[in-house]
Structures are given as C-alpha cells and as structure tokens.
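One chain of protein is taken out of this complex; the other chains stay put.
For chain A:
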Amino acid sequence: MDIILQQLVNGLSLGSVYGLIAIGYTMVYGIIGMINFAHGDVYMVSAYVTAIAIALLSFFGIESFPVVILGTLIFTIFVTGVYGWVIERVAYRPLRGSSRLSILISAIGMSLILQNYVQISQGAKQQGVPTLLSGAIRFDVGDGFVQLTYMKLFILCASFIGMGVLTYIIQKTKLGRMCRATQQDPKMASILGIDTDKIISTVFVIGATMAALAGVLVTLDYGGFDFYVGFIIGIKAFTAAVLGGIGSLPGAMLGGIILGLSEALFAGLISSDYKDVFSFSLLVIILIFRPSGLLGKPEVEKV
C-alpha cells in the first residue's frame, strides 16, 4: 500500500514535468503540424544552463535559496527561450511550405547538432548540481510511510503555476487569441492582420520556456544529467502529448500526468528495467487505437 502511494507521489511529480515538456510538442504541432524533434534537446540545454546559473550565482556568493532559485529560473528560462527562437529561425523557418518529411529531417539534424555541440563544449561526462532543498514531509500509512520531499512539492507547485500562467495567456490575452487563431487557420489569420511568422516564433519560445521550467525542476531534483538526457525524456513527453491529444493544451498536461503515474506504478510494481519499454509500447498502442488521443479532435485529411 505504501509502495503504491509512494509511487503515486513520484509519478505525479514526474508526470507534471512530462506535461510541461509536452506543451512544447503539442503547441508546435498544433500550429505548424510538425514534430519538433529537437525539443527534448532544448530541455537538455536548459539542464546545463541551470547548472551554469547555479555555479555562477554561487561564484558571486549568493547562497540564499529563494534568490538562487529565482535567479536560476529567470536566467534559464530566458536563455532557453532564445534557443527556441533561434532554432525556429535557423532550421524551420526556411523550410516553411516544404514537405513535412523535410521539416522533420531538419529537426532531427537540429537535435543531433544540439547534442553534439553541448557534448563538445561541456565534455561528455555526467554533470551535476548541488542539493539546494532537502528534507521531506512524512505520512504514516499502515506499517510504512510515504515521503513527500520538499523538492517534489516544489516541482508540483511550480509546474502547476507554470501551466496556470500559460493557460491564462492562451485563453485570456490578445497574444493567446492570436495564437489560437493561427492554430485554427493560418491563412485566414494572416489575412486578418496577424503576423503568423511572429506567432509561430512565439509558440516556439513558449515551448522552450516550458521545457526550461521542466529542466530547472528536474535538474534540481535529480542532480545529475548529461548531454543525452533530452532524448528519452523527449520521446516520453511526446508520448504524453499524443496520449492527451496532440494539439490540445489541457491534453498535454493530462497526458503527462497519466503517463507519469502509470510509468511510476509500472516501475514500482512490475519492473523498473522495462519502464522505458512500457512507455514506448504505450505510445505505439495509443497511436494505433486512438491516434487522436484523449482530448484531441480526429484529424481529417483534405486535398
């Protein structure tokens, strides 16, 4: 019982992180219909930037937790957001209007570039950050106990705040309205005076900032990372986006949490060696039986 509850707690925090990254996939897919293959690697870059920000702050003698965490968040989100913009500008915008295959191949190329560039500049070895927040709340359950570390609590709070802010921006502000209009009908939106290129760039930046938030949270929690972390987590976040219904913002969050929970339960109850196999199989099964996901609309092909 306590194992199941503990895995549910772990799964919830893992799932909210998947949800944050899935937002980047789902928004980009919704607006230009491409799988941003390099998104996982944007997350990886943000993990490095997090560690660099913490190292820089401690170099300047700033140690107080709220300042460090706020500084790291702002720095990482800003730098990673610029990454999102630059990647779109360099690798995807010149390909606007070419076949989906070309754009996807370009994205794969971008993913290889990011991985190798980080590997060359930072070295191939595993990197890490110091533990900033330790301690936990314990609940007694039956004979055992369930532990909710402060870090997991922080992840949950921060990711829900992030998702809340994003939902507000998309639903209530003018920018969000422009995004939704472009998503529904890019041609009509541009006739009505929306600079669709700019909106597409914005969507990439939003996706990258959400990945950056996830990157900061996961890096602070796990501590270790290398240049290859983006690949697996990227596929899993994509699975989450597909599970929730690609193109749907609430779907990405829901899909992330469902994937996180089921993966944690699978790892805790059946086998942790095969948990990645489980996630990938889940992806294949969803795409076969319900490609439109939980909250997505079925895609109709038109001439």
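List of remarks:
The definition used in the following text is that a contact is a pair of C-beta atoms (placed from the backbone, for glycine too) under 8 Å apart; a residue touches a chain by one contact, two chains touch by 3 or more; residues count from 1.
The criterion applied here is as follows: contacts and distances are computed from a predicted model.
The protein name that UniProt records for the chain not on display, among "NADH-quinone oxidoreductase subunit N", "Carbon-monoxide dehydrogenase small subunit", "Cysteine-rich domain-containing protein" or "Amino acid/amide ABC transporter membrane protein 2 (HAAT family)", is "Amino acid/amide ABC transporter membrane protein 2 (HAAT family)". Of A:4, A:113 or A:153, it is A:113 that touches the chain left out of the display. If you put the hidden chain back, the residue from A:4, A:34 or A:181 that touches it is A:34.
When the missing chain is restored to the complex, the residue among A:3, A:62, A:82 or A:165 that touches it is A:82. Mapped onto chain A, the interface with the missing chain covers residues 33-35, 45, 48-49, 51-56, 58-59, 78-79, 82-83, 85-86, 90-91, 94-95, 97-106, 108-123, 127-130, 231, 235, 238-239, 242, 273-274, 276-277, 280-281, 283-284, 287-288, 291, 299, 301, 303.
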